[in-house]
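Following this message is one structure expressed as structure tokens.
Just one protein chain is left out here, and the rest sit where they should.
Presenting chain A:
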Amino acid sequence: MSLDCTDIDKIAHLARLAIAPDDRTRYATDLSRILDLVAQMAAVDTTGVTPMAHPLHMAQRLRPDLASEPNQRERFQSIAPLTEGGLYLVPKVID
């Protein structure tokens, strides 16, 4: 599968990455090669093979339902650029 520069722009937007226009061709080539590798693997007959969700052959451990985390708002908000009345302020998301 071959990606072009438009695809790179779209992927970069989805991932919120700023990519310099000059680098787009290189990304397109590299990512296309990765997709080719995936295509090669996808061509293998995997009938009867359970999809692997995780490389470890272990199951998820469960945590008891206890609310033990203290309020650390002051600490967390000390690194936030803008706060007001306990809220984090971010650029407006709805027009």
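The definition used in the following text is that a residue touches a chain if its C-beta (ideal position, glycine included) is under 8 Å from a C-beta of that chain, and two chains touch if they have at least 3 such contacts; residues count from 1.
Rule of thumb we're sticking to: contacts and distances are computed from a predicted model.
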item: Among "Ion-translocating oxidoreductase complex subunit B", "NifU-like protein", "Aspartyl/glutamyl-tRNA(Asn/Gln) amidotransferase subunit B" or "Caffeyl-CoA reductase-Etf complex subunit CarE", the UniProt name of the subunit that does not appear here; value: "Aspartyl/glutamyl-tRNA(Asn/Gln) amidotransferase subunit B"
item: Interface with the undisplayed chain - residues on chain A; value: 13-14, 16, 51, 53-54, 56, 58-69, 71-73, 76-77, 82, 84-95
